[in-house]
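The complex is shown incomplete by one protein chain, all other protein chains being positioned as in the whole.
Naming follows writing order (A and B), and every chain is counted from residue 1.
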Amino acid sequence: MTPVLSIKNLSIDFLTPGRPVHALREVNLSVPQNRIVGIVGESGSGKSTVVSAVMRLLANNAEVRSGEIKFEDRDILAMRESELRALRGEEIAMVFQDPMTAQTPVLSIGQQMVDIQYRRSLSIKEKRQKVIDMLTRVGIPDPSDRMDQYPHQFSGGMRQRISIAMALMMNPKLLIADEPTTALDVTLEAQIIHLFRELKKSFDGSIVVVSHNLGLIAELCDEVVVMYAGEVVERAAVDDIFYRAVHPYTQALLDCDPARLDELSQTLPTIPGDVPDLQDVPEGCIFASRCDQKLQQCASNRPPAATITQAHDVRCHLVKDG
Amino acid sequence: MADLLNITGLGVRFRALSSLAAMLQNVSDPWLDAVLDVSLSVGVGETVALVGESGSGKTTLGRSVMGLVRPQKGSIQFGGTELCGLSEAAYKPVRRNIAMMFQDPVASLSRRRSIKAQISEPFKVHGVPVDDDETARLMELVGLNHSFNNRFPHELSGGQARRVGVARALTLSPKLIIADEPTAGLDVSVQGEILNLMRDLQKQLGISYLIVTHNLPVVRHISDRIAVMYLGRLLEQGDTRSIFKSPAHPYTRVLLDAVPQPDPAKRRELASIEGEVPSLRDRPAGCEFHPRCAFRQERCLSESPESRPLADGRIVRCHFPLEAG
Partner (left out) sequence: MSAPASKPVRSTQPRFPGLRQFFREPLGVFGLAIVVILVLGAVFAPYLTDYAPNALDIKSRLAKPSSEHWLGADHLGRDTFTRVLYGGRVALKVAAWSISLALLGGLLLGMLAGYGPRWLDNLLILVFDAVRSFPTIMFALAIITLTGPSINMVIMVIVITSIPVYARIVRTQTMALRESEFVLAARSVGTGWFRMLYLHILPNVIGPLLILASMDIPVVVTIESGLSFLGLGVRPPTASWGTVLADGYAYVRNTPWLLVAGGVPLILTTLGFTFMGEALRDVFDPTLKKRD
């Protein structure tokens, strides 16, 4: 089965007054049909750049150096603006971090959700019925009354549910959720995670969850892509990442999460050192300067992506291909 | 342990409507209670974490100790001095002994002043001669080398700005530091550095911390005691270890259960709680938490519970506290 989304060898630079910033370097990832894929990384890892590239919403100073982004069998990077408009919202939809700014404040949410269906030849009544069905699915109480209210009349949690409803309105093949719970309180976060899991039962598209929150990734995803400083360092099924991580960065990241420390500790683990300067990308492995298991060749040779098992790729010299 | 900070019956209210608007809309009480009848103490060298969701009043409580918000009721005793009702001038000497770290590390630095100027600012404000050696020592203490002296806030990463915030809080050798979300906006690989730094400083200098946060996994490791707030009320406070082991208030349990676990084997099928924190404008009658409480009974709907101590010294504000285990 062809994956819904496949990114091959994607490299993106940001042009600055000084030297260009090599924000993404040879990124490979694929999102199979009907799966939830998590992209996890810290700030500067390039995870949001990947999302912007998929949506073709990159900043003006971005330059795609190489690679391709395929949505099913179509090349997103080669699409014209009119094709992109048909793609966005219709086939790929997005849920943003901040539910408070994701909706137009001057239109009722029902109006906004009816407008999303402008390509459909349905009567207004049918469109409104679809909106009511969708709002019911995401758990908005009394949708037929509340759909005529404006965004500010809803609480933060309800607004994130509405964002999700809007994204799913056109039944996209791919839903991208960019830090969907980061702006929410922990009890709401739990509710939204639960909602995603419920929706996945009836929604037959794929979901990409972008987050720095390992908890969210573990709760929700089938597969995980770990990014560091513009590269994919490891990708595997969720259990492989959380129980059998191979890349030292993945291991260190997991070790740092205080929620994973069972013993109460006086000193919290950290990853010493800084993310490398992406204007001047070091030769060799990108994580070498902070790695506690580094070998001699790590500083000079960039490790190739090695495949451990069928769905477990790692970019590290500690692993031999095979 | 002698108490450094002792808050009793504190109440902070904000005006929601002007008196004229209240009269026109026929609202008898135009005030919102952001903090309601809170009693809490912090011992010397102790770390107390104030946890809760947005709207719980935890930030307001922190700011009222700092004198940035003026409480209407109750008392705040700091080292034997009553802080409530002090004039701004009388508060000034207190500010040498209490420092605050703010939520957004970059935004809490003045945009157009150098890092060195910001760290030595408290000296100037308090008329203490600026000691360059002391500033250098502070920078070193928080792990910033001298090349940062002439930098500006926008040239720093979140972690570096956070360090500047710590250094500035330490400038006047305070006894108490109020840290508002000290890990907000930091990557997990960096947040440990800041928390370890804060802990090391506590050991060296005997500082007490009041940490305001919603980050429960972190709280478990760094605090001695925790206090859980909801809609301005303190629902449960006590020893961190025992609260994490067996929360007594249903809300505390819900809060702990809601944290997503970075372990795919621990996936939960159900969200631990329905609904959202109500607005301060619609404060529920009886126990504030009853609309969302899975254990509520008749009594909770009408009668507001009193804070009372449990056998292990915890204080819980609930008619029917959960049994241990």
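The definition used in the following text is that a contact is a pair of C-beta atoms (placed from the backbone, for glycine too) under 8 Å apart; a residue touches a chain by one contact, two chains touch by 3 or more.
The model shown is predicted, which means the values in this text are computed figures rather than measured ones.
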{"item": "Residue touching the undisplayed chain, where the options are B:His126, B:Lys245 or B:Lys266", "value": "B:His126"}
{"item": "Listed residues B:Phe78, B:Phe148, B:Tyr230 or B:Tyr251, member touching the removed chain", "value": "B:Phe148"}
{"item": "Touching residues on subunit B - with respect to the absent chain", "value": "63, 66-68, 91-92, 95-96, 99-100, 102-104, 107-113, 121-122, 124-126, 140-145, 147-148, 151, 155-157, 159-160, 163, 165, 168, 171-172, 193, 196-197, 200"}
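Here is the rule we go by: only the chains that are shown with their structure count from here on.
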{"item": "Centre distance in Å when subunit A and subunit B are each reduced to the mean of their C-alpha atoms", "value": "32"}
{"item": "Contact footprint of subunit B on subunit A as seen in their complex", "value": "42-43, 155-158, 181, 185-191, 193-194, 212-219, 238-239, 242, 252-254, 256-261, 264-271, 274"}
{"item": "Residues on subunit B engaged by subunit A in the complex (per definition of touch)", "value": "53-54, 157-158, 187-193, 195-196, 199, 214, 216-218, 220-222, 241, 254-255, 257-264, 266-268, 270-274, 276-277"}
